[in-house]
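Worksheet for the structure shown next.
One chain of protein is taken out of this complex; the other chains stay put.
Here the chain labels run A, B and C in written order, and each chain numbers its own residues starting at 1.
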Amino acid sequence: MKFRPTPDQLSYTFGGREPVLTVAPGTAVELYTEDCFGGRVQSVDDLPSVVCEFPYLNPVTGPIHVEGAEPGDTLAVHFVSITPARDWAVSSTFPHFGALTGTHTTATLHPPLDEVVWRYDVDVQAGTVTYHARRGDYSVALPLDPMHGTAGVAPAAFESRMTIVPDVHGGNMDTPELRAGVTAYFGVNVPGALFALGDGHCRQGDGEVCGTGVEAAMNTVVILDLVKGVATPTPRFETDEALMSAGSARPLEDAYRMSQHDLVTWSAELTGLDVLDAYQLISQAGEAPVGNVCDPNYTMLAKVAKKYLGTATAYEGIHARLRSLRS
Amino acid sequence: MKFRPTPDQLSYTFGGREPVLTVAPGTAVELYTEDCFGGRVQSVDDLPSVVCEFPYLNPVTGPIHVEGAEPGDTLAVHFVSITPARDWAVSSTFPHFGALTGTHTTATLHPPLDEVVWRYDVDVQAGTVTYHARRGDYSVALPLDPMHGTAGVAPAAFESRMTIVPDVHGGNMDTPELRAGVTAYFGVNVPGALFALGDGHCRQGDGEVCGTGVEAAMNTVVILDLVKGVATPTPRFETDEALMSAGSARPLEDAYRMSQHDLVTWSAELTGLDVLDAYQLISQAGEAPVGNVCDPNYTMLAKVAKKYLGTATAYEGIHARLRSLRS
Amino acid sequence: MKFRPTPDQLSYTFGGREPVLTVAPGTAVELYTEDCFGGRVQSVDDLPSVVCEFPYLNPVTGPIHVEGAEPGDTLAVHFVSITPARDWAVSSTFPHFGALTGTHTTATLHPPLDEVVWRYDVDVQAGTVTYHARRGDYSVALPLDPMHGTAGVAPAAFESRMTIVPDVHGGNMDTPELRAGVTAYFGVNVPGALFALGDGHCRQGDGEVCGTGVEAAMNTVVILDLVKGVATPTPRFETDEALMSAGSARPLEDAYRMSQHDLVTWSAELTGLDVLDAYQLISQAGEAPVGNVCDPNYTMLAKVAKKYLGTATAYEGIHARLRSLRS
Partner (left out) sequence: MKFRPTPDQLSYTFGGREPVLTVAPGTAVELYTEDCFGGRVQSVDDLPSVVCEFPYLNPVTGPIHVEGAEPGDTLAVHFVSITPARDWAVSSTFPHFGALTGTHTTATLHPPLDEVVWRYDVDVQAGTVTYHARRGDYSVALPLDPMHGTAGVAPAAFESRMTIVPDVHGGNMDTPELRAGVTAYFGVNVPGALFALGDGHCRQGDGEVCGTGVEAAMNTVVILDLVKGVATPTPRFETDEALMSAGSARPLEDAYRMSQHDLVTWSAELTGLDVLDAYQLISQAGEAPVGNVCDPNYTMLAKVAKKYLGTATAYEGIHARLRSLRS
């Protein structure tokens, strides 16, 4: 099944929207996602603050109703492939947005930094995105590493949140770990889960320090499935090699705490280890990939190689099962 | 006009709800507001985590549609009186909520602190609320100083937010400065503004350190009015003596920055002072009352006595006008 | 006893210095303190970044060795009077310092805000300091409210800290609460305590948002005394009406937590209340005066009126005793 939203089908929130599509658990869908600028920034002369209009930023494709999903279940989203839809992508500074500038909340009396757009060449065959300096003639090819910045479900408690916000429902986590090969787990808060996806990046540095990645429209294949009766407190990812927990909060140490806390307690639960024993093991074997340090909540992951957790299997082995479906 | 919501009329979000009442600008309304526990915690044996059910917490009365309110206008809410509706009130610790405990975001491996309820005697005539220790026999009368923890309008960008969250739309700011005599200003984001009010406190310490104030149902008289064509970026308060700006964010220094930034730039605008001159004046004459240090965003105010700002008049003098209407 | 340091006697650290004076417990001393710019900023044309040289900033008078002070004791410093030594004072912005600017740690790519000096007229008789705008002709008199930004003892653990840093040894707390009439308590970390004092402000707004107060040289009378065998974990203040605990940390919520935690546990200890009962009482009766939100650590106080704590007496009643000595 393929779905490409018309412009008026694009969504700018998680929650508060009717589904654009309904699928049965286990369905593979190919989704077209527009870039975070709604495709309006096409050249270095298209300044985002001019061509984009608040709140029509960071559109997502969806929401998708997954049949049978109920609060208390877990939605498993296996990312089969993420492919740039165009041979170019863009990045930019944006007034009072990013980690090395005064912002709306880290309010300063400075005028904004210059608003500058960079246009990248995307070569899917070669597996590269090429950076070009704007104020000099330096270019360099970086590895293509496609990912989605924004993925999630409708929040709990009757909330509707801008797509730019990451929280326990997912949203704009902006982590390079959300690439093909990953199964993402989201706790279901409303009937049908209402999954949506957007904000493709050809690649992104840790923290997305200037506020944007290499922003691109994507054609992405996901398999949507359910783990019935199993709750998930915060987004989690699984690859063939690793388990990950996401935490989104401010200050950044709270994103770290949330993610590490979930990985410690989840590891304890999966292995039968005492919680302090799991705390120690993660303290020495764990990683802490940085997602974003620029969005309304910051995001960090806690990650551990499965091989250090013995024979533990997460979510009834659904990752391995979905992985095998791909081929 | 009086309005007392039925239980099923209570709202648990700002945004995403139909109005329960429509009024013309300039209307005085008496609103009954339930306490943050929905009135379910009546004795020290009613543990909130047992008698209350997420997300049915912190109910607000409203939303109220104000005729003619459009995005870009300012809603002025003059608080004529705030009167406790009962002769008792309650406070409590709550598992993993408060400033001196591990929480959902400041995630730790500690079990929660004990959940304890305190019941206060409220004597409106004497102007006191009386504290009674639970694990000893100490009692002390504190001054009654009624306020609303939660007040605001529907947020922008199609959002709907739990009533427990404070942000630029207002919400759960939990500041003792929101007492009778104040005119509160909120930027209008949706037609009708959709004002709602709740979370009365008989009094509250700075920061609401344990997570709750002296929680009480209230009968509150407000006058709802409009300042057309004047935007308000973050909630502001005016009394006969002072101007205040609210900032809600994490970490707490960002709440401080947002509030001080708004007061500095607002003061510059009102007085014609250069921004750095206003920065200096607020640096020496300004106050920083602490709202909450326990909610999903923390809240601080920036405050300055009007007498230090010369002849500046805010919002076309609407506070003085509404103040005079009271008598 | 009077002490006025020669320029080469000024100290720029707490710890790591030989005493300039030795006194017996109970001694009253009149200390001259230079302003934070070392007296070099005298007109609006004296830019601090030009006339001052790092690390010769924020000089303190001291350290003073108090005979018999040993680690584990408490130094009680009663502030009898704080009097501006000149009829002018200064304030300024400083490159990348203050709350509404990018800084060394909140590192941004913005150039610094303009460096501007304001010169105030000080009228001790009238009890005013007069502000003059630099880029307009507005002037306004503010109440004189003299205080010391910097006061403390040598730190523990062989440390020596720049005078600009506040921490558990005291230092640059920059709180308007440190005014005449207060008894300040500091835990003694080294023999003799090694008290030092500086950074007088004619007044200061909450948080010292631009980074400096109304900076002035002061003639200050303190009585230095000891409470033997009683430890003090973080600086505390006592007035005739209130008890206060200081917390200095980043982020600002940790300064809040430290100060409230100390006040809660100290109140429990003084009254015999259970800790959760004290937590509740402080939650409703406590205040949270903001010190600085610009220094290497931010400072907040937790404050409670003594009348809410029954008959509790702190530090064996030394405040009342020192208070009575004044007259």
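By our rule, a residue touches a chain if its C-beta (ideal position, glycine included) is under 8 Å from a C-beta of that chain, and two chains touch if they have at least 3 such contacts.
Note that the structure is a prediction, hence the values are computed from the model and not measured.
**Student:** Looking beyond the chains shown, say which of A:210, A:224, A:242 or A:314 touches the absent one.
**Tutor:** A:210
**Student:** Pick from B:74, B:106, B:284 or B:297: which residue touches the chain that isn't shown?
**Tutor:** For the chain that is not drawn, the touching residue is B:106.
**Student:** Which one touches the absent chain: C:28, C:109 or C:230?
**Tutor:** C:109
**Student:** Against the chain that's been left off, what residues of chain C make contact? List them.
**Tutor:** On the chain C side, contact with the omitted chain comes from 12-13, 15-16, 54-55, 104-109, 156-162, 247, 249-251, 254, 257-258, 260-262, 264, 275-276, 279.
**Student:** Extract the touching residues of chain B with respect to the undisplayed chain.
**Tutor:** So the residues of chain B touching the missing chain come out as 100-102, 106-111, 113, 251.
**Student:** In the complete complex, which positions of chain A touch the hidden chain?
**Tutor:** Touching the chain left out of view, chain A contributes residues 91, 93, 99-100, 113-114, 116, 118, 129, 131, 133-136, 138, 140, 142, 203-214, 250-253, 256-257, 260-261, 264, 271-274, 276-277, 279-288, 290, 293, 298, 300, 308, 310.
Heads up, the rule we're going with is that only the chains that are shown with their structure count from here on.
**Student:** Of all the chains, which has the CA centre nearest the overall CA centre?
**Tutor:** If we average C-alpha coordinates per chain, B lands closest to the whole-structure average.
**Student:** Could you work out how far the Cα centre of chain A sits from that of chain C, in whole Å?
**Tutor:** Computed value for the inter-centroid distance: 46 Å.
**Student:** Express in whole angstrom the distance between the two chain centres, defined as the mean CA positions of chain B and chain C.
**Tutor:** Roughly 32 Å separates the two chain centres.
**Student:** At least two other chains touched by the same residue of chain C: list those residues.
**Tutor:** Those would be 100, 113, 251.
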